[in-house]
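Here's a structure for you.
Excluded from the complex is one protein chain; the other protein chains are retained at their positions.
All chains are identified by letter, namely A and B, in their written order; residue positions are counted from 1 within each chain.
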Amino acid sequence: MSTYLQNLQNGLFELFSNNSRVILLGEDVLDPYGGAFKVTAGLSTQFPNRVLTTPISEAGITGVAIGLALRGYIPIVEIMFGDFLTLCADQIINHATKFPNMYRDVTCPLIMRSPMGGGRGYGPTHSQSLEKMFLGIPELKLIAPSHYHQPGQTIQHIATQEINPVIFIEHKLLYRETLQLNSEALPLILKTDETGYQTAILRNYDVGIPDVCLIGYGGISRFLPELLKKLAAEEIRIIALLPESIDPVPIEMLAHFAAEAGRIVIAEESTEGFTWASGIASQLYENLWGKLHCPIKMVTSARCAIPTAIQQEADVLISSLNIENAILEVISWA
Amino acid sequence: MGMIIKMPLLNINDESATLVRWLHSDGARVSQNEPICVVETTKSAVDICAEIDGFLRQLAPVGSTYITGYAIGFIASSIDELVPNFEHIEPYSNNIVESTSPKWTKKAQILANRLGVDLIALAAAHPGVLIGEELVKSVAPSIESESLRAVNLTAVTHLPITHANDTHQERVLILGGSGGAALVLDILSDVLTQQAIGILDNNPKLFNTTLMGVPVIGGFDLAIQLWQEKKFDTLISTVVKDIADRVSIFERFTQIGIPFTNIIAANANVRRDCRMGTGNLIVHGSYIATGVTLGNNNFLAAGTYIEHHSIIGSHCTFGPRTSLSGRVKVADRVKFGTHVAVEPFIEIGTESVIASGVVLTSHIPSYSIVKNASNSVIRHAR
Partner (left out) sequence: MNADLEMLYEKMVLIRLFEETLLKLFSLGHLRGTVHTCIGQEACAVGIVSALDSKRDTLCSNHRGHGHFLAFTDNTDGLLKEILGLKSGICGGKGGSQHLHVNNFYSNGILGGMVPIATGIALSQKLAEENGISVVFVGDGAMSEGVIYESLNMAALWKLPLLLVIEHNQIAQSTPWNLEHGSAIEGRPVAFGIPTETIDGNDVQTIYAATKKTVDDMRKNAHSRCLLLKTYRLGPHSKGDDYRSTTEISSHQMNDPLKRAETVLPEKVVMGIKTLCQTRINQMLESFSLI
């Protein structure tokens, strides 16, 4: 069984072997260092001309990648910490996503890869989950595989199928996790949803209908093996849905399975307010009006900077306990 | 009889709460619904109110944390009533809530709260067992009424008889001499097969008066003598104010073999394939749809609508214009106010009280008092 990191590394190797148009740019991506989280380890040795280490110029390298994309290449940009994506926002929003939209016959297959999320004590500017800032941008997709997915397969799918910009989000704490693809403890189904990406569907029970539908993505998956086991012992039946495509979101599939439970919790690590969860919730209300037993409960991190100190950081970030309490709260509605 | 004040379950995440302060001194007179103490959970501070009038006995000191169900006080109904013996559950040590090995699953706890199951009692009855969802469901107050199983149900299709070709009229003795008796007399004025021969009432002031030409001839006890003298054939009870009274009157006479009858207004509509026991009083304009089962001793005021295949237990009273949709189940001794509306398939547990105008959209556990239109249980009567 491979880890999330190994799976992603292997996926990049396969992609580089199969498609000579793929180029990777990023800071500190060359061997022996191999990138801040080692995702590109070995890649520059194997493909020296196609792995470019760049100056510390996030906006600049994004623009360079867009130039490559406009001229037939498939560039992958590694942004060392997702927090720095704000520096790339103008190039992504005002350039990369505009070209395929406003120009005729232009594609811009740009892939922005970036680790997001907290839990490692990196502090306020290196721990955020800023993907919500890029939600709802026309011609931009956000893909965030969990450790119930295969990130290496997904990035190959993006490189071969997508013709326009994609932000690919990797949660820092998932890198070392073992992929949960054949877990016997939790029956897992990977279903290709209406976005063309896969939604991981987990159930912590064998028979009956679920009490609660838990929706999350990416790094939220790290809580699930333990949490779902714990809730199963409390006889609380959960169906967990983890779409890897977070924008566009497979709302039809989510609504279909959420309707079984009638009680919904949506969890994400970004800070409270104007979240992915709130966007999903509004669409689910529309889809499931009259079928819900209680209001949809959203769980996020607190609305403040993410502290460095271990206990303070833990207090601010979304936790397994937050999700568990939200689940108990929605079941408690009569 | 007095009432023990137990630490309530205040929210689903707290199995215990801290007694912050008493609002009345030990022995003070308190009134029903008056706040008597303040308790605090991790989320909020809540007032606990007296459920009856009486005298407060403080049983637990403030500042400590007590498990849900712990007896923190007693309200004596008289100044000299003693605190009854009860099994004490140990309180948690001061301010520290240890997570001991759980006695029940969280799902069981949530369901027990929803269905009105006393989880602490259940756990005590099953020592060493982790109480689960199935066990809670199995002991949840059964909607199927106990007495309905014992009722001798007969098929009834009520077709008003408007011409007298029957030489034998059933002689009915009416129990209770107030408004209900007038209703019965009015109904019988249209019915040729039944005739009221007298009224019994325990109020001596009514003796020797008449109601619509029918005399009040004595107290309830007189029924036994009159039965022995074969002065009447059946009884009907018009006592509706207190259901417990209604039950005890019915049981007293049926146990010694004096039968009750069904009184059905001529313009009430009892459709095909209905079954009912005895002692039911069905007032003008009521509609009992096909397939309905009615137990004993129910009182259906004017315009009660009971839709098809609903099952009603015994000793229930329905205020005017109460409407039950199809396949509703009502247990015993349920009291409906005026103009209650019940959605299809709803089940209502024993001894629940549904206030006027309530629209029921979900099941009601036994012993619930349902008030206001939003259909929430405001307290458990037992």
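FYI, contacts are C-beta pairs under 8 Å (C-beta built on N, C-alpha and C of every residue); 3 or more make two chains touch, one makes a residue touch a chain.
Please read these numbers as outputs of a predicted model, since none were measured by experiment.
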When the whole complex is taken into account, which chains on show are touched by the absent chain? A
Answer key for A:42, A:60, A:123 or A:248 versus the chain not shown reads A:60
Identified contact with the non-displayed chain, of A:68, A:112 or A:143: A:68
If I consider the whole complex, including the chain that's not displayed, which of A:95, A:113, A:157 or A:237 touches that chain? A:95
In the complete complex, the non-displayed chain touches which residues of chain A? 52, 54-55, 57, 59-73, 75, 90-91, 94-95, 98-99, 101-104, 106
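Simple rule for what comes next: only the chains that are shown with their structure count from here on.
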Euclidean distance of C-alpha centroids - chain A vs chain B, Å: 56
Partner chain A, residues of chain B touching it in the complex: 11-13, 105-108, 110, 113-114, 132-133, 362, 376
Using the touch rule from the top, collect the residues of chain A that touch chain B in their complex. 211, 231, 233-236, 325, 328-329, 331-332, 334
